[in-house]
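Here the complex is missing a single protein chain, while all its other protein chains stay put.
On to chain A.
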Amino acid sequence: MDETGKGFYQEFEVFSKRTFKSPFQHQFSLLAPNEELAIVMAQENFMRREPVADIWVVKRSDIRMLDQEEREGLQRLDNKDYRNTKGYGYLKKKWRDYEQNMLDEKEILSWGGDD
């Protein structure tokens, strides 16, 4: 075995965004000897066709990931009505009794617009 190669490969996780507006998205992992080559490899491996606006490479050892048990603990119980507008839907009918329209999400988010 070629012992000189043992420490050569470092694990990097690759993130990129398609446009400046889009969020960073995890692509995949790759092996490279350093950050500079990781960026080159990221383009070679994952960005041969799709447009790309920015790239991050992060050493995997610098990422705190969840283990299996922590991930399984993420499952949401279906009891979050009090936290969502869905739990307050009855207001629509109430407001109608007062001859008013409900200020729903669509209405409220439209206030920031120019029109």
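The rule we apply is simple: a contact is a pair of C-beta atoms (placed from the backbone, for glycine too) under 8 Å apart; a residue touches a chain by one contact, two chains touch by 3 or more; residues count from 1.
FYI, contacts and distances are computed from a predicted model.
Set against the options "Autoinducer 2 import system permease protein LsrD", "Peptide ABC transporter ATP-binding protein", "Phenylacetate-CoA oxygenase subunit PaaA" or "Mono/diheme cytochrome c family protein", the UniProt name belonging to the omitted chain is "Phenylacetate-CoA oxygenase subunit PaaA".
Residues touching the missing chain, restricted to chain A, are 1-2, 4-10, 28-31, 33-34, 37, 41, 44-46, 48-49, 65, 67-69, 71-72 (touch as defined at the top).
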